[in-house]
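Incomplete set of chains, arranged as in the complex.
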Amino acid sequence: MKRSLRNKVPAPELDECLRRYLKSGSKHGDTTMTLGQTRWAIAEGYIPGQSSFSDPALVSHETACILNAGETEAHIRVTVYFADRDPAGPYLVTVPPQRTLHLRFNDLERPEPIPRDTPYSTLLESDVPIVVQHTRLDSRRAEVSLLSTIAYAQAAPR
Amino acid sequence: MKRSLRNKVPAPELDECLRRYLKSGSKHGDTTMTLGQTRWAIAEGYIPGQSSFSDPALVSHETACILNAGETEAHIRVTVYFADRDPAGPYLVTVPPQRTLHLRFNDLERPEPIPRDTPYSTLLESDVPIVVQHTRLDSRRAEVSLLSTIAYAQAAPR
Amino acid sequence: MKRSLRNKVPAPELDECLRRYLKSGSKHGDTTMTLGQTRWAIAEGYIPGQSSFSDPALVSHETACILNAGETEAHIRVTVYFADRDPAGPYLVTVPPQRTLHLRFNDLERPEPIPRDTPYSTLLESDVPIVVQHTRLDSRRAEVSLLSTIAYAQAAPR
């Protein structure tokens, strides 16, 4: 990456870029390097309409855990697909540099809330590389049940 | 992708293509681009024969969640492998463009139902790229238990 | 794949190969093509020593679900790694062509059983491509809990 920058970026931008890289590198090793992909899909989605608890940590919820380990803010467009209607979205989400966001689909309101008890799929498109993991806590019954999986990652279209 | 189109596609097709891209782009960003792979495998499969509930949402089930984020209908051939007999199938499944299908293996009937309490594996072959995630809800006991994982993706044979 | 065969394989072998391909293709589409990888790792491993049930389906168990979608038998070497002793194995496992095996680590006996209540990791090396998924059913408590994930796939060393 640095090698290609040397050929294409004007000197001042390059200097600034290298300065940021060296500065951050001294704090967290290689963590400021590019990590992840810009497109992630979660084919499974379902927010149970019921919960046995009112404690927010135990309310049935569906989460996309998003890690932005990079140096620049991630602007993410979330599109939600259904079985029998047009997709909803985009929902716009921002994750600051070097931060994580555990995004609850329950909390999405604009442009419209995600319907409960309805199967859906999700696509996340970011302007910088991120890492996405999908987790659901289901507390329809008094017992809590969990599922989790890494999402499907794909490089941005060229 | 757009760059290569400029070289290879006749002008009218290109115009139409770009128009569709821009139109959809204004609604759902890059979501109409190719997303996923055409071959997916789920090595784990098991439909518990028992359930503690009659509510369809809580009956023990095994699901392949399929996202078709593309612009054309996906035609999918599902083959089911067993430990000690020849594979069953193909089961034919269709997912419309920009839709998701949460396919319950419990519901497959043709050419034959999937036997209960029997280990199996599944191969899904699609004519357009899709994303597949595997989820099971097990309610043999009164408590609901969940598992989920992204399926194994592989590019189509060349 | 067929193209390279044309250059390297003597005509009779090629004919036989194509004949098998066409024959099988008419039954299960592309399913006889190469699917999967030859090396798979499962970093998590733990067989609970306790179970609340004697029904074999509900005894706590750890499983590697293996799909061999190919046309030839898969010979698999399983090596088990521990925290503080040398690896155990190889355990030798065979999966017939177009079959699945849900291998319970509980059942491995030779060269030695897997100790209970002990963290381990597993490496599976096959002579033909396979797909591996990891699943555990934990019934230490009266409630059954499940986890599952695709294993880590890596191409064979060249």
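By written order: A, B and C. Residues from 1 in each chain.
In this text, a residue touches a chain if its C-beta (ideal position, glycine included) is under 8 Å from a C-beta of that chain, and two chains touch if they have at least 3 such contacts.
Just so you know, these numbers come straight off a predicted model, no measurement behind them.
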{"item": "Number of identical chains forming the whole complex, with 3 shown", "value": "4"}
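Rule of thumb we're sticking to: only the chains that are shown with their structure count from here on.
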{"item": "Degree value of the rotation bringing subunit B onto subunit C, based on Cα positions, nearest 5", "value": "90"}
{"item": "Central chain (by mean CA position)", "value": "B"}
{"item": "Separation of mean Cα positions, subunit B and subunit A [Å, integer]", "value": "22"}
{"item": "CA centroid of subunit A to CA centroid of subunit C, Å", "value": "31"}
{"item": "Touching two or more other chains - residues of subunit B", "value": "143, 145-150"}
{"item": "Complex interface listing, subunit B residues touching subunit C", "value": "39, 41-46, 48, 77, 79, 81-84, 86-87, 89-90, 117, 119-121, 123, 125, 134, 136, 138, 140-141, 143, 145-152, 154, 156-158"}
{"item": "Touching residues on subunit C, where the partner in the complex is subunit B", "value": "1, 28-31, 33-36, 57-58, 63, 65-67, 69, 98-102, 131-133, 135, 142-150, 153"}
